[in-house]
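All protein chains but one are shown in place.
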Amino acid sequence: MTAATLPVRHARAKGWWGMAVFVATEATLFGTLVGTYIYLRFHNTHWPPARLPKPPVLTPSLLTAALVATSIPMFVASRAVGAGRREVAWRALTVAFAVQVFYLVWQLHDYVDAIHRYPPQESAWASVYVTLLGAAHAHVLVGVLLNAWFLVRIWSRLTRYRAVGVQATAFYWHAVNVITLVVLVVQLSPHL
Amino acid sequence: MAVAAPSRERARIEALERAWLERPGALGWLTTVDHKRIGLLYFWTTLVFFAAGGIEALLMRTQLAQSGERVIGPETYDQLMTMHGVTMIFFFIIPMTTGAFGNYLVPLMIGARDMAFPRLNALSYWLFLGAGIFMYSSFLVHQAPNAGWFDYVPLALRRYDGGANVDFYALGLIFNTVSSTIGALNLIVTIFKLRAPGMSWNRMPLFCFAMLAASLSLIFALPALTADCIFLELQRKLGFHFFDQAHGGDPLLWQHLFWIFGHPEVYIIVLPAFGIATSIIPTFARHRMVAFPLVAMAELLVAFIGFGVWAHHMFATGIATTTLVFFAAASMLVVIPSTIQIYAWLMTVNVGTPQFRAPLMFIGGFILFFVIGGLSGIMFAAIPFDQATTDTYFVVAHFHFIIFGAAVFPLLGGIYYWFPKVTGRMYDERLAQLSFWLTFVGTGLTFFPMHIVGLLGMTRRIYTYDHGLGWDAYNLVETIGGFVLAAGLLLIGINIVLSYRRGVPSGRDPFHGGTLEWTTTSPPPHYNFAVIPTVSSPYPNWDEADREEDLRKLARGELVLADGHETPETTVNDGAISAVAEMPPESPWPVLAAGTVTAAFFLLLTSHYATAGMAFALMLLTLVGWNLHEPEEGVG
Partner (left out) sequence: MTPRLRQAWILLGLGTLLAGCGGNQNTVAPASHPERSVADVFWVMLGVSCVGFGVIVTLLFLGWARRDRPSLPGGGGERAATRVVIGLGVALPIVLLVSLFIWSDLFVLRSVAAPTGRTPMTVRVTGHQWWWEVRYPGSGVVTANEIHIPVETKVTALVTTDDVIHSFWVPELNRKVDMIPGVTNRLLLLADKPGVFRGQCAEFCGLQHAHMSVEVIAEPRPMFDAWLARNAKPAPRTNALFTRNCSGCHQIRGTSAKADVGPDLTHFASRRSIAALTLPNTPANLRDWLRDPQHVKPGNRMPDLPLKQPQWVALQRYLESLR
């Protein structure tokens, strides 16, 4: 029996499992950040501090909706590479990439504004707020870089290594989208 | 026909050797992705840190040998006691158990040819080395971390600790965390996906269950520490507010997050030791482990329940009674999986016909010390007693019996046990037994009196104490014990070095152990197994029929996988083959990536944020280079 004739069962590649474990770590990290927000909330009478304006609602919500929607093209890309359909995968990745870059640029611009409006050096609430949002945007940036990398790599050729990479990246994006939703809820919680 | 078969086998083995060969010399070590070499790199590096931590301890014990000593002043003492804890926990025991023992043994025990992600494995080592160098460079500027290994705030804030000490601590730990996370990730995916055909969960060695439990705990516990250290650095460097109540923060936030990591950490420390014990006992008792499924579940359960007990480190902080009672109950619950294991080990020794050679003697010592440490631990679950004795030498005694007695003793036994497999030579048995007794007596002398002196009111982390409190004699005994212990450890080291040079060749299987590492040569070839073994029980080396079938498979060319750098992937539950993975060859990118990360952390330490960003960008470039080198597609 050689490798070519081994009886094989269908199963996820080890690269996918590696991403799953990595997602578990990052999800736990965000759990800790959100937990910190909640913990400090119960140690303060005014959370956020009374003099601060509440965070905006509309822009973050619309942007997050757009980002979460990119799970669809990421899913399509993941399926396509599994079936060996390179062009379909590439196009789906491009769509996702465009929306994700748009999200990131807009959010980073708003983030700089937020730091001025809520200086972290003045209150614990602002410190946690800025840290939580910063962490979320950093994770989106990593996802954008991953997408960019695979756009370049599968433009020329689709190998098993790259296909597993795209599937792992899709998993990463689904996780980031869930995390972004949770962060949005925390961000808007002063309105609740 | 008889003549043709050996040359076909020879050809296959030579193909394997060619596919798995690595460069010779120093460059080979820098670019290695072989889990055995990486395991050895971890082993020697952690031994250096062990020696450093030991010297720190002996210096402290010398200062404390008598009341009113002025050998070491408070500033140096505070750095020594902090670095002793940080070194032993983060730079010795975790990398030794997961990085050295885990890396070397897990692929062998599950019948694989390497870890799931060989280059990532190398990266975890080089990051660990970088983090260790980063942390220890603090001594060069006499600003080693000095606020204790758990670094409570507000003491650790800039206002009370204005030098770079705490910045070394927080950044160094974040740095080390990345290495530990990657290492744990690799172990988990390896155990999930690379087990030999037929190795379903109930046939996996207990050592691997222990490694899996420790690795899963690392994944879920480390983020709390990372977040805590990030908060601390943001507050110290950029003036954020997390821990000061004047701006809405809370000093206890640090403690909660620290112990949410810190308690699972102690199970992470001790679980691999359980795994080593459950490897050595069946071998020397010549009997399979009694209640195997209970022991496997207990190892996972202790890690899981261990996530729910953290506030027992905070019983004296004034938290609500309901909280106290909940955490005390959970702390008592976590005892049960440990008592299950203790009795399973003892029953296996009794039901079998044990040979008390050095490895088993170390396990015997381990059991005794673990029970003492466990009993004092149970005492701490009685809240009023905890509130009386926490932060005294009573708790120092408790955790040293656990960390040294219960985590290090199995390591020492394991060093002897697997020494023949790694080197191909036997250690000297008489010297080994002598080294056991010296270490055993030394450990007892050093740590047992601490129970008494703690009850007599000696608080921890003091660089000196007054005459007339009744503490003097005990401290002197502890110091003497420390040197006896050091002598024992030195003797182990001498035995290893001498046996490496002059030991009797050990052969493949000197102890007739039950697990797969004993089926291959000593030391194993780069590719571990000429034929990927098929497994039908938890003790595959005792299944002679299966092993004879392996030889016939080599002749037939079945499961040899010599067409490239290959190992099979199997399904998570049943261990049925699902793919053949092409493994990457040696690579310079991991060490280069680690170099850029080390530079980045030094730049963060000195507040050069923009340049640090450039270093991180450089790291991304190394990752590009890394991923440009894809493992070649094999057949299928």
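For reference, chains read A and B in written order, and residue numbers begin at 1 within each chain.
Quick note on the criterion: a residue touches a chain if its C-beta (ideal position, glycine included) is under 8 Å from a C-beta of that chain, and two chains touch if they have at least 3 such contacts.
These numbers come from a predicted model, not from an experiment.
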**Shown chains touched by the chain that is not drawn here** = B
**Message:** Among B:202, B:459 or B:573, exactly one should touch the missing chain; which is it?
**Reply:** B:459
**Residue of B:133, B:347, B:572 or B:614 in touch with the missing chain, whole complex considered** = B:347
**Request:** Kindly state which of the options B:133, B:164, B:383 or B:490 is in contact with the chain not pictured.
**Result:** B:383
**Complete:** Out of B:202, B:355 or B:607, the sole contact with the unshown chain comes from B:355
**Complete:** Per the whole complex, from B:372, B:477, B:516 or B:619 the residue touching the absent chain is B:372
**Fill in**
On chain B, the omitted chain is touched by residues 73-75, 78, 147-148, 152-155, 160-161, 244-246, 251-252, 287, 290-291, 294, 316-318, 321, 324-325, 328-329, 332, 335-336, 339-344, 346-356, 364, 367-368, 371-372, 375-376, 378-379, 381-385, 387-392, 455-466, 468-470
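In this text, only the chains that are shown with their structure count from here on.
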**Asked** In the complex formed with chain A, which residues of chain B make contact?
**Response** 116-117, 120, 181, 184-186, 188-189, 192-194, 219-220, 222-224, 226-227, 230-231, 234-235, 238-242, 244-245, 247-250, 253, 256-257, 260, 556-559, 561, 563, 566, 568-572, 576-581, 620, 624, 627, 630-631, 633-636
**Fill in**
Residue set of chain A touching chain B in the complex reads 1-4, 6-11, 13-14, 17-18, 21-22, 24-26, 28-29, 31-33, 36, 39-40, 43-44, 47, 49, 120-128, 130-131, 145, 149, 159-162, 165
